[in-house]
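Have a look at this one.
Every protein chain but one is kept in place in this view of the complex.
What follows is chain A.
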Amino acid sequence: MAISFTVNGSQRDVAGDPDKPLLWVLREDLAMPGTKFGCGVGLCGACTVHLDGAPIRSCQTTLRDVAGARITTIEAVAQTPVGKRITQSWIALDVPQCGYCQAGQIMSATALLTQTPKPTDDDIDAAMAGNLCRCSTYLRIRAAIKAAAGTGA
């Protein structure tokens, strides 16, 4: 019995183990590898996607959990007005180093600005503390969020 949900606006029906994490459904069943595997236990944030607009860890969310839900991933986040501003800001400030964590960073940052258009430093810390960057691009992530929010670099 396939489970139906939408990914980036398209309806998808995925058959298989309902316990399979959304992360692996996206990567393996839907050929969307933009969402990254980092830790598998919700500690690093690399797998962050939006479920009905809220940032979630797709490694901790099963196929069963997303039945009927609206999922947005890095592949399409730039199609939202906030996601577009965030990704443009990421490019303008050349945020990535290795780039592996950045999909998750962008998804968390987009969710933050959607909820809180003018975040304070504390808001940014709270929203982004769950996303690890092993290259330590944190200073530019913070600056890029502020630039996208129009609150200064």
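General remarks:
By definition in this document, contacts are C-beta pairs under 8 Å (C-beta built on N, C-alpha and C of every residue); 3 or more make two chains touch, one makes a residue touch a chain; residues count from 1.
As a working rule, contacts and distances are computed from a predicted model.
Not every chain of the complex appears here, and the one that does not is recorded in UniProt as "Xanthine dehydrogenase family protein molybdopterin-binding subunit", selected from "ATP synthase subunit b", "Transcriptional activator protein CzcR", "Tungstate transport system permease protein" or "Xanthine dehydrogenase family protein molybdopterin-binding subunit". Think of the hidden chain as still there; on chain A it touches residues 17, 20-21, 24, 28-29, 31-41, 43-44, 46, 73-75, 78, 87, 90-91, 94-103, 106, 124-125, 128-142.
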